Structure formats: C-alpha cells, structure tokens
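Note that one protein chain of the assembly has been removed; the remaining protein chains are unaltered in position.
Presenting subunit A:
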C-alpha cells in the first residue's frame, strides 16, 4: 500500500495538468497508446499460448516514443524502425487485424505472413519496416530521407533504433553522411537502458547517447521518453529543421520497456525498484491524468475508449485466428518484381 501511495505522490509532482496541447491531441495520444498497450498485452498472452511464434519484442512502456512523434509529423513522412515494431504502425493507422494476422503468420497479415513480428510493413501509412539486424535500419532511414530530398519534397524520414544500435558502425557511417548531405531525417534512439541484457553502461564510456550525434555536429538532445508532450515538441523542432533543409537531428528518448527484450527474456538483469520507478511515470497514466484534470474527458468516456480498443483487439485476434496460412504456392512470390523469375527447383 505504501508503494501505491508513494507512486501517487510522485505522479502528482511530476505530471503537470497545465498544457499547451489541445484536447484532440490528448485524446489521440490516449487512444493510440491504449491500442498499442492492449494489443501487445494480448500478443504477449497469445505468445504464451504459442499462437504467436518466432521472436516477439514488446514495446510496453515505450508507447509515448511513437505516439508523441506521430502527432508531430505529417502523413507523408516516412517511418522506419528495428524489430520492436508493432506500435508505430498501429499508431499510424495500420489495421490491428493486419498486424495481428502477421504475428499469427497468416496470409492476411500486412506482410502476407512472410515477415512476422520483426517485419511489419505498411505502405499505406509510409511505415517502411520492421528491420531485424540491429542498426541496419539507420543507413536505410538516411537513404529514405535522401530520396525525399532528391525528389524535392518537404517530407522527412523518422528513423528509430534501440540503444544497442548506437554501437554499430552502420549508425556512425549513416550519421556522417546524413549530416554531410543535410538529409531530412530524424534519428531517434529509444534508450530503454538495455541492449537485450547488456546495460548501456556496459557497452561504452559514453552513457548519454545523444552525445554520439555531437561528434558529427548533429543537433542532438535528450528527451523524456515517457512524456508525449516532450517527445512531440522535440520531434516538431527536428522536423522544422529537416523541412528547412538544415538536415538531421538525433534525439535520445529516455524510456523503459516493462517487459524483457523478447518473450524469452525474464529480465533478471534489472531490479524491481527500477521497473517500478518507470511504471510510476507510465505514459498512458500520465496522459490520462492530464485529460481528467483538464476535463477533456470523463472517466466514463475514457472507459468507453478502453472498451472500444479492447473490442478492436479482440476482433483482431478473431480475424487472425480465422485467416488462412499462406498457400504453399506463395513461397515463390514477393521475392522478385520479375514475375517469371526462373528459380532453381531441385
């Protein structure tokens, strides 16, 4: 009981009811984060029941990192991330049915059951994956931004990575060229403290990850990754720079994953107290508090959203369950654009 009381006090001191963001923005954040959370809680359960196989990396706790950026960007901007990739497309508007079906390896999944949890893609919302090699998406993000600049658009690419990725050579090469060519890209490290089981402190002498950008003269800053407001503002500033031709920004979202690295990780490398500290700053609770304090919605109205999302998630499970696996003939599709590619058959 004491812990709960402490937590409430902490929340009250840290969360400000006053805000410059609109009711609409708060309601969007709330609904998209509840969807991310409930979707993934369900995915975690289904993984336990072996309905979902393969690797499955949950975003629970980190929802603000996606939600805060989504409200700061436009629908023509491009998105890319690593394999912790369910939440971003859900927030962008990808159908939960298509994402859940992909986790179930069904033909109706967004990647037709060929990608799985780590390779969610949705061209409709400009979500370009879902990449499985740590750091590999960083040059890709720079390249996506390169194409926007080359084509003379005002769009940008927001490229996410985990804290493990900042130690990969690919990032340093991409940062250097992105800065040299002033590419319209926002690099975001979701620093949840652990690269699988290895803490940031054990991977380098540089623990403030945003400082890595400074080596390339890239505007870089740390951001509270548990607060949609802070994330929205930082991303909006970076987006303005990108659209003005001033090039990339590196943002370090300091966040936390409540679950292990993947479903097979009991997360024994960290303490209960540490987890509790972040749970007390839960991004959904924080947004909920502000909504209620400002009377943007009543408890009942929020409950109605929760119920709606719950039904949506339930429907996605039923959709996935009832969808067929890909037909074996699909083995030889979606590899080449060339339709009659002569595969070696024996």
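Note that a contact is a pair of C-beta atoms (placed from the backbone, for glycine too) under 8 Å apart; a residue touches a chain by one contact, two chains touch by 3 or more; residues count from 1.
FYI, contacts and distances are computed from a predicted model.
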Tell me the UniProt protein name of the chain this structure doesn't show, selecting from "Pyruvate dehydrogenase complex E1 component subunit beta", "Amino acid ABC transporter ATP-binding protein", "Cytochrome bo(3) ubiquinol oxidase subunit 3" or "Imidazole glycerol phosphate synthase subunit HisF". "Pyruvate dehydrogenase complex E1 component subunit beta"
From A:91, A:130, A:162 or A:225, residue that would touch the chain that is not displayed: A:130
Who touches the missing chain here, A:139, A:247 or A:283? A:139
For the chain left out of this view, which of A:78, A:167 or A:227 touches it? A:78
Quickly run down the residues of subunit A that touch the omitted chain. 78, 80, 109-115, 119, 121-123, 128-133, 136, 138-148, 150-151, 157, 169-170, 172-174, 176-177, 180, 333-338, 341-343, 346
